[in-house]
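Read the structure below first, then the notes.
For this depiction, one protein chain was excluded, whereas all remaining protein chains were kept in their positions.
The chains carry the letters A and B, assigned in the order they are written, with residues numbered from 1 in each.
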Amino acid sequence: MVDAARQPLIEVKTYTEVEKVEGFVGNFKVTLREKSKYVRADRCNGCGDCAKVCPVEIPNYFEMNLAPRKAIYIPMSQSVPLIYTVDLDACIHCYKCVEACGALQAIDFSMQDKIVEEDIGAIVVATGFSHFDPTPMEEYGYNRYPNVITAIEMERLNNSAGPTSGRLIRPSDGKVPQKLAFINCVGSRDKRFNPGCSNFCCMYSIKNAVLLKQMNPNVDISIYYIDIRTPSKGYEEFYDRARSMGIHFIQGRPAMITEDPQTHNLFIQSEDIALGRVVEHEYDMVMLNQAAIPQPDQEKMSSVLNVARSPGGWYMEYHPKLRPLDSPTDGIFFAGACQGPKDIPASVAQGSAAASRASRVLHSDSWQIEPTVAVVWSDRCVSAQGKPCGICERSCPYGAIDYQQGRAAEVITAKCHGCGGCVAECPHDAITQLHYTDAQILAQIRTLLAEEPHKKILAFRCHWCSYGGADLAGTSHFEYTSNERGLKVMCSARMDTDFIYEAYRLGAGAVLYSGCHPQDCHYITGQVVGAKRAKRLETIFERMKMTPGRFRVEWISAAEGDKYAHVLNEMQATLDAMPEEELLAEIDRLRPEMEKRLGRLGTIPGVGPALDYTQGIIEAMLSKEVAVK
Amino acid sequence: MSTTPMKIALFQCRWCLYSPEDQAWVDNDLPKNIHLVKVPCTGRIDPLFILNAVQGGADGVMVSGCLPEKCHFKEGNLAARRQLAEFSQFLDYIGYAQDRVRFVWLDLQDRGRIQQELAAFERTLETLGQAQALATRAPIAMGGAHD
Partner (left out) sequence: MNNTTFAEEVKALPGGESLEMCYSCGTCTSQCMVQLKQEPEYNPRRLLRLVMMEMRAEAYTNPTTWLCSACDLCYPACPQQIHISSVITAVKQIASQNGIKTPLATSVVNQQTCVACGLCVEVCPYDAISLQVIKVPYRGAVPVAVVESSLCMACGLCGAACRSNSIGIPEEYSDLDVIEDIWSWLRPEGASL
């Protein structure tokens, strides 16, 4: 941090909040609130005379409230920049600090927050993680038993710059503990709090144990664990070293800590799985290795940055394997634990990688995006005629549509990722998606259902998940019905109601509407748009009294080839269970309904010629009996 | 104030003492004036047991059981509370002060609590003095299945 601050090309802004991020890759407009420190950065020399005279003492959050700080303070000794800050919530306005500052005149209580707007090319988010407060876990008695502390408190107590100058002492009586226990997985791998593994706790509990053992070889340390996870280079060897130093590793998660009310010693009763029985041990002090959790304001920041969050609340990457540093929004990158708990080596690696990803943006004059972007036919957009609409804007996960009543909606091409949600949602067919136009898809539907359509199952698959699922079903040799006819679009959000009606109008036996699981959607919330529409369709078909199972909605990930095969076989079974004449009668009965809903289809630009062209091919194909195998 | 120690009948459910030291103390080191009756559950305490203790000359009756939500038998302690709250009112009516019957819910995490509770109860009883009003000569048993 000190190095970064000295580097002339790096400007460090601390005590500053990101309020708004607008624009797109290479051209972000970022609004920042530079909070007022009430100390002028150009005058303060960091001497600390002000803090010496300040009469207010409040808990120091950096020291986990184990030590006091003044109302005018620096958060820690290596603060960058070394400029004091007045905590106005604690300040009693005695102005002793102003007196102590004297001729420097650095303290200025009239300062105000400053709002600045900056042009930014790329953004790297490295906001880190927060830690789980184990107070709700009553069984461990944190905040009730003085000698139960968290790992982060331990870090402060064990730090030579910390409140005790590095002497680990018991909060209850100040004595040096001789028998210590560490409990791993406190609040992590725990479905009541955080189901995920916090990744680095095993290693830091071993690290702390080794450190303490080096300082005092007589100290007795036990680590309670469910599984010890040492997956990286050199980690297992470190674990070996800890064991050879005489640190006890006890496999078993303690259910409860009890305390001797006189001595404040703690008793841990836990199953020792290696011994196969329950053991009780007495300790002077217990450390809880609590879970890593997302920052409390991560949700707020995700909407400021317009990036999605994974189920655990961490920022979601573009692709977990292939683009782990990129956010779904171009030009925004992640580094470190804000994307998921990770240890120091991984965070540093990701930080360097994110910086180089960002520099690609900064060094490019142009930026390649997916070609499948949406385009508005401004003559068809009702907003241009002054009517209120804005459906496209609401369906866009990226905020890429600029809608103002009175003029045609406009797609900001650089922000568009090409999910096609707006295209399918537009009730006036005024938007199209390049490479996935209505005309192209309708032509595909016609061709796929050219022959004996009532025996076919038309499967709409999204590019990222269910298409991958179908692919996996093939490569894994999961057999499924040969009557399936697959059709790919980028996202389930693109699966227009018109396509489904057209399929049934043509006499399709069954239609599958499939896409990603909601948390996996490649387009942040594209699946939500698609799912809502699917629900609507289900209700419509139910009202039409269509045989259940002829329209099916399934969310299938790229790893679920077996599910894809299973679903299609079930659909085939539904068709098989229906006598052919009954099915044909139902198709005929519903055809007028479908036609009614497809009234506008012919007016969509390009659809007419495309379908005529397709018709020619189909006829040629059928008459010449071209082998379709 | 009487110098003879107060006689206390302690009905303890088998499960409520978590810490082995506490259990060992209750099992082996109880003062002579306290008599331990271990029951499988406080719900097992027939009012007849209490009546026998009262009429036999006990100065106080203490029932120690699990916390309401942590009963070993789901809701035995609640059944006990219903039954004994009513019964102690009746005892009060016939001259055995309600303060002489005490219920204690023990949380698993309360180490050493049972000793404190017994000491506190003894002090209460000392202010009340000995209870002899209801003592009879012979035990009261009810005819029934296993007598």
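One rule holds for everything that comes next: a contact is a pair of C-beta atoms (placed from the backbone, for glycine too) under 8 Å apart; a residue touches a chain by one contact, two chains touch by 3 or more.
Only a predicted model underlies this, so the values are computations on that prediction, with no experimental measurement involved.
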Review point. Looking at the whole complex, which of A:117, A:139, A:299 or A:612 touches the chain that is not displayed?
Key: A:139
**Study point:** Touching the absent chain when the full complex is considered, from A:17, A:155 or A:190
**Key:** A:190
**Study point:** Candidate in contact with the missing chain, chosen from A:161, A:215 or A:255
**Key:** A:255
Check your understanding: Please identify, in ascending order, the residues of chain B that touch the omitted chain?
Key -> 7, 9, 14-15, 18, 20, 23, 35, 37, 39-41, 43-49, 52-53, 56-58, 70-76, 79-80, 83, 108, 137-147
Study note, to complete from the structure: Those residues of chain A that touch the unshown chain are 139, 185, 189-192, 226-227, 251-256, 269-273, 277-278
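FYI, only the chains that are shown with their structure count from here on.
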Review point. With chain centres defined as C-alpha means, what is the inter-centre distance between chain A and chain B in Å?
Key: 57
Revision key, fill the gap. The residues of chain B that touch chain A in their complex are 18-20, 108-109, 111-112
Practice item. Would you mind writing out the residues of chain A in touch with chain B in their complex? Key: 138-139, 141, 256-262, 267, 269, 280
